[in-house]
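Shown here: the complex without one of its protein chains, the others still in place.
What follows is chain A.
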């Protein structure tokens, strides 16, 4: 036992000597550092284990989804072009099944961008209000509101959307009520807290001297916000929006309850529609594992994964631009 851990021990002892910057008094060092080394080693193994588990979980999900998602194209011979560009989704037609997922891909993107279009100005506006206009009481009120919004489960958002928003849209705007519009409104409320809290961090972490420099030149508060603070915080603000969009893109339950879930490409914002996530959750249960339809659902899952990688890359890129 002693022998096999000897190299590790000497390694740590070496590091320890450097850290302490003293000539090792051998006896004392071995004695006193032994306990500490054990704790040190245990801690190190523990955190390495955590990291390994996380990494392998990510990698195995990616591999699993990759192989499952590609099966419909490789094994079942579904055309990738058809899958990505056709608007006809008819997998249950025995004679002539069609696998065009474009309406759902379009639905996912449409609902995501539209939700961001609403939530980004609101969230960034709220962040500016909290950091610049009323840092004391504004924060005190808005912070709990934001935290509360985060905590509400998505089924509750969907339920409220279903019972309040959908009838409202039907009565006052038009259409069935189940529509892109309803989906985008529900989603924008759901991603608002994400955008607000990250945008608040971005604005709040701006150095004080930027504000001072601007005010000392005679700029007003609004000029300072618009011309100095927002440009300086821009990478952080964009990160906030992208993270919000990533969340919107992946949300299933609440959207499913209000969007109508039809297979057609919507022609207006009041049309019912469907997204990749809603189609997956609706059909995963009743399709047989290994069937072509089931495999195409996995392909949609793969698209979601690829998109989330894309969002991450975008965020990476944005935050690398932050340190000028």
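Please note the rule applied: contacts are C-beta pairs under 8 Å (C-beta built on N, C-alpha and C of every residue); 3 or more make two chains touch, one makes a residue touch a chain; residues count from 1.
We adopt the following convention: contacts and distances are computed from a predicted model.
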Quiz item: One chain of this complex is not shown here; going by its UniProt record, which of these names is it: "Aminotransferase", "Acetolactate synthase small subunit", "Phosphate ABC transporter ATP-binding protein PstB" or "Putative flavodoxin"?
Solution: "Phosphate ABC transporter ATP-binding protein PstB"
Quiz item: Touching the left-out chain: which of A:70, A:232 or A:282?
Solution: A:232
Practice problem: Out of A:214, A:239, A:256 or A:299, point to the residue that touches the absent chain in the complete complex. | Solution: A:214
Quiz item: Tell me, which residues in chain A touch the chain that this view leaves out?
Solution: 207, 209-210, 212-220, 223, 227-228, 231-232, 324
